[in-house]
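Entry: subunit A
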Amino acid sequence: MSMVPTLLSVQNLSKSYGGVHAVRSVSFELRAGEILALIGPNGAGKSTCFDMLNGQNIPDSGRITLLGEDTVGRKPRAIWRLGVGRTFQITATFPTMTVRENVQVALVSYGRQLFNLWGSTAQFARNEAGRLLDLVGMGAYAGRPCGELAYGDLKRLELAIALANQPKLLLMDEPTAGMAPRERIELMRLTARIAREKSIGVLFTEHDMDVVFEHADRILVLNRGSLIAEGSPEEVRGNPQVRAIYLGEGLVYDARHREGAGA
Partner candidate 1 sequence: MRRRHLLGAGLAIAVAGMAGSAMAQSEIKIGEINSYSLLPAFTEPYRKGWQLAVEEVNAAGGINGKKLVVISKDDGGKPADAQTAANELVSSENVAMLAGTFLSNIGLAVSDFANQKKVFFLAAEPLTDAITWSKGNRYTFRLRPSNYMQAAMLVEEAAKLPAKRWATIAPNYEYGQSAVAVFKKLMSEKRPDIQWVDEQWPPQGKIDAGPVVQAVAAANPEAILNVTFGADLVKLVREGNTRGLFKGRSVVSFLTGEPEYLDPLKDETPEGWIVTGYPWYDIKTPDHDKFLKAYQAKFNDYPRLGSIVGYQTIKAAAAILAKANSTDPEKLIAATEGLSMPSPFGEITFRKIDHQSTLGAYVGKTALKDGKGVMVDSVYRKGADYLPSDAEVAKLRPKD
Partner candidate 2 sequence: MAFYFAQFLTGLASAASLFLVASGLSIIFGVTRIVNFAHGAFYMLGAYVAFTLTERFSGALGFWGGIVVAALVVAVVGVLVEMVLLRRIYHAPELFQLLATFGLTLMVQDIVVLIWGPDDLLGRRAPGFRGAVDFFGQNIPSYDLFLIALSPVVLGVLWLLFQRTRWGVLVRAATQDRDMVAALGVNQKWLFTSVFALGVFLAALGGALQIPRDAVHHALDLRIIVEVFVVVVIGGLGSIIGAFVAAVLVSELNAFGILIFPKISIILVFLVMAVVLIVRPWGLFGKPEAAARRTPGLTVTPWRPLAAGERWASLGALILAAMLPLFAGNYALTVGSEIAIYVIFAASLHFLMSVGGLASFGHAAYFGLGAYGVAFLAKAAGLPMIVSLLLGPVLGLLGAAVFGFFAVQLSGVYFAMLTLAFAQIVWSIAFQWVSVTGGDNGILGVWPDKWASSPANFYWLSLGIAALVVAVLRVIVFSPFGFALRATRDSPLRSEAVGINGKRVQWTAFVISGTAAGIGGALFAYLKGSVFPDSLGISLSVDALVMVLLGGVETVSGAVIGAIVFKAANIWLVSQTDLSKLVLGGFIVLMVVAFPKGIVGRLEAIWNRRRSSEDKKSALATSRVEVAE
């Protein structure tokens, strides 16, 4: 385990808004190939934490080291260039393009051809785009307008886009939000498979405990901005503090119930 390099190291990350501590001295690490879930009730600071990692928000204090580089204050696009792919809670794609073109845009950017005024995008990395779409099971949809896709397909397309820069790390904000239960499992299995194959680290936030407990190698639990528990799914599930928090939301019961039903 110690041979596996640390992708992401977060130390004492803090952020407050008008005296309210959204995130309080959070520290954790993520290794290559590891799937790490960040959970917590609403308002626990997951999103703030996430936004600081991907450059959309600047922490008040603390360090974020991504692939050996300090990323505090860097723009999302600079963090992407370090090798970080990401997906959004509400999918963000390019609705006026075809599915393939969506991926090609990311590949254009990765190939540093953004200011190429003369080439033909249609031919640009067409094969590579096709390969990525095949990887997420969207190959058959390559020529379809993105705006026509069903939500689950959009999520898969987003994953393909996120993989375009051959990332070392995937940041996924509620990857299965808004999907049907069956689709959720499928998407996360796909993600996990890709992550293992390519040794990509994955950090995701999630509300669905089924997804979390089935796929995460490790779980971080945030409550009121602070990290209150960290460990394997079993450890976290057994943690009385976590149970206390989640009992309030009825999620633990819900999760077990559904887990049982799923099995």
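Candidate entries met the following condition: all candidates are chains of the complex that A comes from, given by their letters.
Keep this in mind: contacts are C-beta pairs under 8 Å (C-beta built on N, C-alpha and C of every residue); 3 or more make two chains touch, one makes a residue touch a chain; residues count from 1.
Everything quoted here is computed from the prediction, not taken from an experiment.
Colleague: Using the definition of touch given at the top, pick which of 1 or 2 touches subunit A in this complex.
Modeller: Considering all copies, subunit A is touched by candidate 2.
Colleague: Touching residues of subunit A toward candidate 2 in the complex: what are they?
Modeller: Within the complex, subunit A contacts candidate 2 at residues 54, 75-77, 80-81, 86, 88, 92-98, 101, 104-106, 108-110, 113-122, 124, 140, 144-148, 161, 164-165.
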